[in-house]
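Only one protein chain is missing; all other protein chains are in place.
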Amino acid sequence: MTDLLSVTVSGLLLAGLYATMSYGLTMIYGVMKIINLSQAGTFMLAAYVAFTLFTYLGLDPMLSLVIIVPAFFLFGMLLQRLFVSRVPLANTPTLPSLLLLFGIWLVLQNLAYMIWTGDDRSILTSYTYSTINFLGLQLSFTRVMVFLIGLLALFALQAFLTRTYTGKAIRALTQNRPACMLVGIDVDRIAMLAFGIGVAFDALAGTLMSLLYAFTPAFGNTFMLKAFVIIVLGGLQNYYGVAIGALVLALVESWAVMFMPASLQPAIAYTLLVIVLVLMPRGITGLLEGRRTV
Amino acid sequence: MIGLASAENTPRPVTLLLILVIIALVSLPFVGVNPYILHLGFLTFLYVSLSSAWNILGGFAGQVSFGYSAFFGLGAYATGILWNAGVNPYLTLPVGALLALAFSLLVGYPCFRLSGPYFAIATIGIGEAMRVIMLNLGDITGGASGLTMPTTGGFSKTPSYLSALLLMIAVLLLVNYIRNSRIGLALLAIKEDQDAAEALGVPTIRYKLLAHGLGAIIVGIAGGLYAQYMFYIEPNNVFGFNLSISLLLMPVIGGLATLWGPVLGAIVFVVIQDTLMASFPHLHLLTYGLLLVVIVLFEPDGLMGLFGRLARFLRSRYAEGQARAPSGEQSL
Partner (left out) sequence: MAVLEARKLTKYFGGLAAVKDVDFQVHENEIFGIIGPNGAGKTTLFNLITGALTPSSGEVLYRGRRISGLRPSRTVKMGVCRTHQVVKPFHKMTVLENVLVGVYFGLSGLRSPARARARAMEILEFVGLGERADAPASSLTIGNQKLLEIARAWATQPELLLLDEVCGGLTPTETARTLELMRKIRDRGVTILYIEHNMRAVMGVCDRIMVLNYGQKIAEGTAEEVSTDPAVIEAYLGKTFSA
């Protein structure tokens, strides 16, 4: 029983990270209808930046977020302006956009190999091994912090999307691009901001991951695939759906460890992805809303 | 525009030249050439076959797949396991091909009902799921430590070189046939507008399955040849995501939906890999990433498109020169 409880609680904590790493993908998909295949590159790059700041300046990764997140926001906007804005958009991701972002990922990954080599890196802080006692469960302090930061980011995102002009424009653009152009929203500017915010979220997630996992330049790949699973589960551009998708994946993965070898765990996400795509292409929220005709 | 409507096919001199090239390639192992050349030849033929295989569904029909390593892995392991069980390695190739074909249909049937990006995403999941599952089937695949073939069979470089050459020629003939037949037209129609193609009577799902299946057979056989050549395979390698990526990069860089584009892409790939791999292990993928970005932004038709543009430019310069020649005095 305690086993189930502790597995479930760790699943919940994981869901926080999973949601954080999926919001960027959703936002970029929503506004531009492209799949940001360079996301894994951002996860990895953010982890290395956090590692570098920690190793050379002694800056704690949770503090360095203050630098990393804005820096990647700018980086994202630059990527959008220089590259992404040059490929034509459509209602579904186009081949050029997939290939372009995939190319950017390759470049980032292999640049990282040249800068940081392929050795395993990890960040060992004073609190890496500390635990806190919660309802009789020993929980990793880092995991709880990651969960809390993720939760905080979620609230910030929620406030941004509902309270600010840009946030509202992003939501409007997600739902109906032509209408937004008609009412005079500067679609290009919003797209750039949305890409920046998306990449900033990815960087946040990447930094948090650097506290939990060892990484190499190839890092991020599996997490990006999981983020796909999550947003597909969530119906691609629904922020609540993404939270639910993250929870489902994290819990299924955590529970599965009780029945099968841990080495098979990565296959869960992929299998779930295929099942979901084939059986419910409109995601969980699509199922909840019922069959709606176009 | 795609050469279907016009009656012209490959012109005679080109056909003759190709036959000469093939004769030269076949005779290469028998004139005592450096084994390293044979090694490069084997790799090039293998990559050209893989690249052209991806081009059938990805280039002609426009369905991007990130999961072709599954076919390669199945082919490689079919050969590896059966060879170890005492089966003649050549007889294992059809087994791998059939296995890959069956898998492609199993995957394609549900996935081709999905539109647009879903297929591409699903293939990432399928490819990676296969890798992880194979890693865990240690009893069969040898897990992460891989599978070693019996070296007593005495496979020297020459037979592998010739098998790969044969495969490549067969694949190019197949692609050439597809390109000039109604199959090619159907696939191109699917790429441009699937709904319109379906409305004009093209059974789109069946044709996508056909293209996927043909690609799978080729990649499966290539996997088997690879196992024969390397004597050693492991899941992270033959089922790896990197392999799927290479398969996609070559035809995209060379030029999609053409006969020679994927060939060009594969040759460039082998050359870049061969010159950069040893000294700068990651520079070749970096180069490929940059090439990809440049190609998407400036030359969507790949190197073939670039060459076409260059040819047109030179021709117009030549024509200009011809036109100007009589009034040459003025230009002084």
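Letters A and B mark the chains in the order given here, with residues in each chain numbered from 1 onward.
Going forward, a contact is a pair of C-beta atoms (placed from the backbone, for glycine too) under 8 Å apart; a residue touches a chain by one contact, two chains touch by 3 or more.
Being a predicted model, the structure only gives us computed values, none of them experimental.
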Among B:Thr204, B:Ser246, B:Gln273 or B:Thr287, residue touching the chain not depicted: B:Thr204
Subunit B residues touching the omitted chain (full complex): 1-2, 4-7, 180-182, 185-186, 188-189, 192-193, 195-205
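The rule is simple: only the chains that are shown with their structure count from here on.
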Need the CA-centroid distance for the pair subunit A / subunit B, whole Å please. 33
Residue ranges of subunit B touching subunit A (in the complex, touch as defined): 62, 64, 110-111, 113-118, 120-122, 124-126, 128-129, 132-133, 135-136, 241, 245, 252, 280-283, 285-286, 288-293, 295-297, 300
Using the touch definition up top, name the residues of subunit A that touch subunit B in the complex. 35, 83, 86-87, 92-93, 95-96, 98-100, 102-107, 109-111, 113-114, 118, 217, 221-222, 225, 228-229, 232, 261, 263-264, 266-267, 269-271, 273-274, 277-278, 281
